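Apart from one protein chain that is not included, each protein chain of the complex appears where it belongs.
A and B label the chains in the order they appear, each numbered from 1.
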Amino acid sequence: MRKSLAVVMVSLLALALVLSACGPKPEQPNGGEPKTKTVGGQLVLGLTGNPVTFNPILSTDTTSGAIIGRVFNGLVRVNETMELVPDLAESWEFSPDGLTWTFKLREDVVWHDGTPFTAADVKYTYDAIKHPDYAGVRKTDFKPIKEVETQGDYTVILHLEEPYAPLLSKLTIGIIPKHIFETTSIKDMKENPACMQPIGTGPYKFVKWEKDQYIMVEANPDYYGEGPYIQTVIWKFYGDNQVMLAALEKGDIDYMGAIPPDDVERVQQALASTHEFKQIPQNGYTYIGLKQTDPILKDKLVRQALMYGTNRAQIVEEVLRGYGDVMHANLTPSSWAYAGDVLNPYEYNPEKAKELLDEAGWKVGADGIREKDGQKMNVKILTSTGNKILESALLITQQNWKELGINAVVEYIEWSVLCAQYLDVAKFQAYALGWSLGVDPDCYLYFHSSAAVDENGQLVGFNDVEFKNAELDELLERGRTEMDKETRKQIYVEIQKIINEELPYVFLYRNNTPAAMHKKVKGVVWGATGPLYPEKWWIEE
Amino acid sequence: MSDYLLEVKDLKKYFPVRGGVFSKVTNWVKAVDGVSFGIYPGETLGLVGESGCGKTTTGRCILRLLEPTSGEVVFGGQNILELDRRQMRKIRKEMQIIFQDPYGSLNARMTVGDIIGEAFTVHGLAKGKERAEKVQELLKVVGLDPYHSRRYPHEFSGGQRQRIGIARALALRPKLIVCDEPVSALDVSIQSQILNLLEDLQEEFGLTYLFIAHNLSVVQHISDRVGVMYLGHLVELAPKDRLYSSPKHPYTVALLSAIPVPDPDMRKKRILLEGDVPSPLNPPSGCPFHTRCPKAGAECRESRPELRELSPGHFVACHLA
Partner (left out) sequence: MRSYIIRRILQMIPLLIGISIVNFTIMHLAPGDPVDLLVERNATAEERARIKELYGLNDPLPVQYFRWLGHVLKGDFGKSFVDGQSVSKTILERLPYTLYLNFLIMVVIYLIAVPVGIISALKQYSKFDHIMTTLAFLGQAIPSFWIGLILIYFFGLKLDWLPISGVGTIGLSVKTAGFWATFADRAAHVVMPVAVVAFGSLTGVARYMRSSMLEVIRQDYVRTARAKGLPEKVVIVKHALRNALLPIVTLLGSELPLLFGGMVVIESIFSWPGIGLLSIRAILQRDYQIVMAINMMGAVLMVLGNFLADLLYVVVDPRIKYS
């Protein structure tokens, strides 16, 4: 249960996590290049959670996303280096002012029901998201689109309000069939049977969903790309990770994506001969948000002291058992815009931290707690209940901070209460949570001053720490409008440097979750959120 | 004496007392501790004593509704404690019991007809219509209406229920009936009706009664001989008139003085017993009564007095008698 709460929590924020993919060094497919790719066989994957809807524009959770990824296609898709490559769109070009994007669509695509796929489907999908009655979480992504125009059956032209580079990454979203959905109003779209029995263009056709038991898809013989080779793919549901682990050991499932770190060693030994074990770097991170207007935390020296004074390497070693990386700024090593070595790594240095605190005027009081102008250095960190790993990480943090003379209290609050009463109204001193990131490095909504609270005290974007930095604002705006990837990369490196220096958050870690895949499955390409290109895998018994 | 219908010899019943997590036996309640007496055919032997002295236990042991710890119960020349289950079930036709509580002793989920008639069925004496007739006959005998047989016990008053209990006990035409305080739960006005009924039935069917009561006034009327129990022991046993006119045991004397006497001029000095009845868990050494006995001497604390026959038929267990 706890796990699924965390899943829900993270997924609500994940914009394109499922389709996003990457890894700094792409792995070679298992067992090298194939001689012959066998057609047929069955692959069984383990899954926790409960899919909600198979409609790509309504889906918010990773569980549905896993299935949607095999059944639907977007105009573009993400490759193993986290670049956007053609999928339903063969090619595209941007007008020099960046306001008109023209996509040339494939002409050999048919829906699973045999109807040909056309530009009208693309327009329908994007218009649906932009419709005022649309009740889903993709609206912001598509706001920059002024109009969707079609030219003939195979050309789609997007007219933008202003140049907006991150939009391309949003076009990974699955296109839905107009002829199926136009029979229901946008408001009632969820009720359309195709949300439960999806019809897509992808390599796999939906067969069956037995609630809380399994989902079955089968190879689509009319798929336009290479593959699929495996005939049947089944996701089996497990309400508990330990049970899923037992299922993996028993051979009920061929793949498990999030092995609890504590169990990895044992399972790895038990299944060494039959399974391949991989780390799946997550494109997301866990952090402690620091209210930038707080009397204690508004001082940059204090924030830096907290970075130096938190033993993040110990957290990764002990809590994550090494299955993670220490974070220094707001992009993970998975992103193509990751700044890397130019960032200050803030290696654990309590002495330096104490110096900084002294310098900031916080002196150790009689009770060992620092104080300044009669104010004690008390920090209250809010966090959501139900995340064991974060709980342990905060325990270490609390201890570390105590050594610095900071009295940190952690308060656990149920997720919806935390959102409604604290985060969404930006009322807190500090809080610990995680972000799942999109494919694009854009982080305007998190750190731009206009994404903080409005005059009514309502949070506009996700800048709940109210970080405001004119230089960063300017860079964030440029990052969105600049269309050239290399230039954008430089911009985002600058952004990371500022964030690394100014510290709206204490950056903690990102997880690299351990996963196991049966060796009989060949052709697997390992990406950021797990194995990629499932249509190209095959089974060799 | 072999002309007893029932003879009880050195009957003992100890109940285990359990304690601790594993319910280990930690002690014994000596509810009946070496009781001996006999009952002649056709007579009524009254058995009296304060609450908890072991009367009920004695009565139940006689019928083997409780397994005695040791001793003998000789009925019709046979020690029934040696009988196996099957033989025992047969002998139950001959000895019956009437319980004190007219509510708890009748199975609430059975009709009166079934309660009374079940015994016929199980002993193969009558079934079907014949059984029903016999039941109705019995109901008439105890003063109830035959049509009552279709009713359930809760539809009757206490007195009526006790009549049902009597009819049931009577059904198999037993020789001996243990009446365990059959009237103490009833209204005083009804008590004498039931006592009269029991007397009439005794006459009609030639019954032998062991009549248990906790005060002497009830037994006085119905008994031929009376035994007095104290703390698991029989302390005095005598023909009724002798016991009431010249009680020998200090405890009997105290009990008798407690009987309300109709004529105030005849009021005797009441002997009030001091102190509580000792617990059968830790019975006093020597004479069990010595903690409360007004006459108790040194000997009484050390050795237990045996039941002695003072005069023919008059037995007393007291050093000073």
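In the analysis below, a contact is a pair of C-beta atoms (placed from the backbone, for glycine too) under 8 Å apart; a residue touches a chain by one contact, two chains touch by 3 or more.
The structure displayed is predicted, hence computed values, not measured ones.
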If I'm reading the header right, one chain is hidden. Which shown chains does it touch across the whole complex? A, B
Can you work out which residue in B:I39, B:L106, B:L234 or B:C318 touches the chain that's missing from view? B:L106
Out of A:I199, A:I230, A:V264 or A:L459, which residue would touch the omitted chain in the full complex? A:L459
Touching the absent chain in the whole complex: find that residue among A:D113, A:E191, A:E347 or A:D484. A:E191
Sites on chain A contacted by the missing partner chain, in the whole complex: 1, 4-5, 8, 12-13, 50, 52-53, 132-133, 135-140, 187-192, 195-196, 210-214, 216, 234, 236-240, 242-243, 246-247, 249-250, 252, 414, 416-417, 419-421, 424, 445, 451, 458-462
Since one chain has been left out of the picture, which residues of chain B touch it in the full complex? 18, 22-23, 60, 63, 65, 85, 89-90, 92-93, 96-97, 99, 101, 104-109, 115, 118-119, 122-123, 152, 154, 165, 168-169, 172
